[in-house]
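Pasting a structure below so you can have a look.
As you look at this complex, bear in mind that one protein chain is not there, while each of the others sits in place.
Should a chain be cited, it is by its letter among A and B, assigned in written order, with residues numbered from 1 in that chain.
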Amino acid sequence: MYVAVKGGERAIGNAHAWLDEARRGDPALAELDVAQVEQQLGLAVDRVMAEGSCYDRGLAALAVKQARGDLIEAAFLLRAYRTTLARFGASEPVETGAMRIQRRISATYKDLPGGQVLGPTFDYTHRLLDFALAAEREAVAPAPEGVADPAPMPRVTELLAREGLMRRESRSDAEPPDLTRDPLNFPVPRAAWLQALARGDEGFLLGLGYSTQRGYGNSHPFAGEIRMGEVTVEFTPPELGFAIELGEIVLTECQMVNQFAGSKSEPPQFTRGYGLVFGHGERKAMAMALVDRGLRAEELGEPVDAPAQSQEFVLYHCDNVEATGFVEHLKLPHYVDFQSELEKLRSLRQEAGQ
Amino acid sequence: MTEASIEAGYNFGYLDENTKRMIRRALLKAVAVPGYQVPFGSREMPLPYGWGTGGIQVTASIIGADDTLKVIDQGADDTTNAVSIRRFFNRVTGVATTEHTAAATIIQTRHRVPEAKLREGQVLVYQVPMPEPLFRLEPRVAETKRMHALADYGLMHVKLYEDIARHGAATTSYNYPVLVNQRYLMSPSPIPAFDNPKLDRMPALQLFGAGREKRIYAVPPWTEVKSLDFEDHPFQPARADAACVICGARDSYLDELIVDDSGKRHFVCSDTDYCASRPPVQDAAA
Partner (left out) sequence: MSELLTAEGLHLHFGKVAALDDVALEIHPGEVVAIVGESGSGKTTLLRVLAGLMPPQQGQVLYAGEDVHAMGEAARRRLMRSDWGFVHQNPRDGLRLRVSAGGNVGERLMAAGARHYGNIRAEATEWLKRVEIDPARIDDMPLQFSGGMQQRLQIARTLVTRPKLVFMDEPTGGLDVSVQARLLDLIRALVADLGLAVLIVTHDIAAARLLAHRMLVMRRGQVVEQGLTDRVLDDPQHPYTQLLVSSVLAA
């Protein structure tokens, strides 16, 4: 036994050295700079910040580099770091209505105050591999810049609500639960599931959101509005008693407009599904909004029978750090359990044979 | 053929000839069995699923160098997705494009049927997100296939019955299901119910492509297309009760625009070509 343990230590040491070498790749090539990751793989950094639930572009870029581009591993690294940080307090709620818009689109109105702003999007690009990007390039010409529309950008959902066509959300100033401090206690309020979805796995939520579009939990969604840009983060230190600006973060917000058949006590109207994520994460914000609306089925008196409508199913399985840990734990030794299964199976087969 | 104008390295129409042939075979079957969803080997396209890959594959399979293509989205030629798809065909076929409904031989559309009557010889290609008209009632495809095979559409009528019992009228406003040639229940794609009557006995060939769901279906010229209803609650196409602020039309489908922060609204024709073909409203009269 003693020898086996020492062998394990050496094996781990060697494996980690190999990992380091593999991460570095061909030493004849320049090493990737964390700043390059942060600048040129910005959407990977955004995804890691969202799923790592820690807004720090530099740390997220470092995590991407360290994880060799494995984004779930990177989110895991970032979360493990985040948990070591002392918490000074919570920011004031951010106001996405006052967002400095980089992108804002509505699929429900052709034109609306503030207009449609496409921003830096893959939409409407033809997905043809651009071999020019494989070669060294001259400096990229700056994109033409329009004059920003100074008009405020009202939310589509608010315009509908004023007409009575959109169900109002109940307002609450109560302190929301914090799922990084308190375990989910089912059934959970919407504030708790929105937190879980905001840091949930993009792929999982994408698949669930997609399933609601294909009949597994009908939600009849329209993308009422998607907006992405900077919002100001404010904090009120107890010793000052008033809010001070800490800085700006980029957020993506999606408000889905969904049909609602009405109930005995309410007329038919639209309802909303809400998505909000760190960084530029449009696919995630949209998927989150679809799943949020799915999870509201019970509140709205709709049948609850699809996976995306089940709180426990969605929330217990959307966290990729938890999920990857448990799936991958199957790699750990299970010699003892397996041995007992072996013995049991042999004895059962022997009985059956008699 | 204007080979010179085609994107280097790509076949005319982007798809290779064998793929086009496969799709044309599916189209022939679809035309032979109106309203029946024909499975086909949908290919990965350079545009995202749900953005028109079915319609694009259909158009790419039937388009020839002599065709004139019009692409609309929400009725308009200038919407971003229409611009993108028109550009794509321009790159990979070099065929002439037009914004005039009457001048087009192929019209690819998302969510609308042009206001102008189409004629024999024209082809209307619909982009279809969900080809299965029953999917909201029965998400299992194996089960809906059986329902189509047996023409077992009682469930669809139950939905209509329930709508009327609860709300006094059908609650479906777009993608309103139709019965084709008195046999197959079909999704007309998410066009407003207002457009449904145009499908009935249309002189043009109507082709429907669903890329992500890998289905093609068709309505041959002059085929009966009936919107589901009850004798005592007949199908009623609806539009906003307003006139277009540009051309004054009261017979066309309208887009609602929010023009200021207080929620003031204007209505304009969703079919931009139709609107432009009409004399503008005099300012005095507006």
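Heads up, the rule we're going with is that contacts are C-beta pairs under 8 Å (C-beta built on N, C-alpha and C of every residue); 3 or more make two chains touch, one makes a residue touch a chain.
For clarity, every value in this text was computed on a predicted model and none was experimentally measured.
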Neighbouring displayed chains - absent chain, whole complex: B
Among B:E143, B:E162 or B:D251, the residue in touch with the chain that has been omitted: B:E162
Which of B:K29, B:R43 or B:H233 contacts the chain that the document leaves out: B:H233
Positions on chain B contacted by the hidden chain, ascending: 146, 149-150, 152-155, 157-158, 161-162, 164-166, 229-233
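One rule holds in what follows: only the chains that are shown with their structure count from here on.
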Geometric centre distance via CA averages, chain B-chain A, whole Å: 34
In the complex, chain B residues that touch chain A: 7, 45-48, 74, 76, 79-81, 83-84, 87-88, 91, 130, 135-136, 138-139, 166-167, 171, 255-261, 263, 268
Chain B partner contacts - residues on chain A that touch it in the complex: 109-113, 118, 123-124, 126-128, 151-152, 154, 159, 162-163, 213-216, 218, 261-262, 268
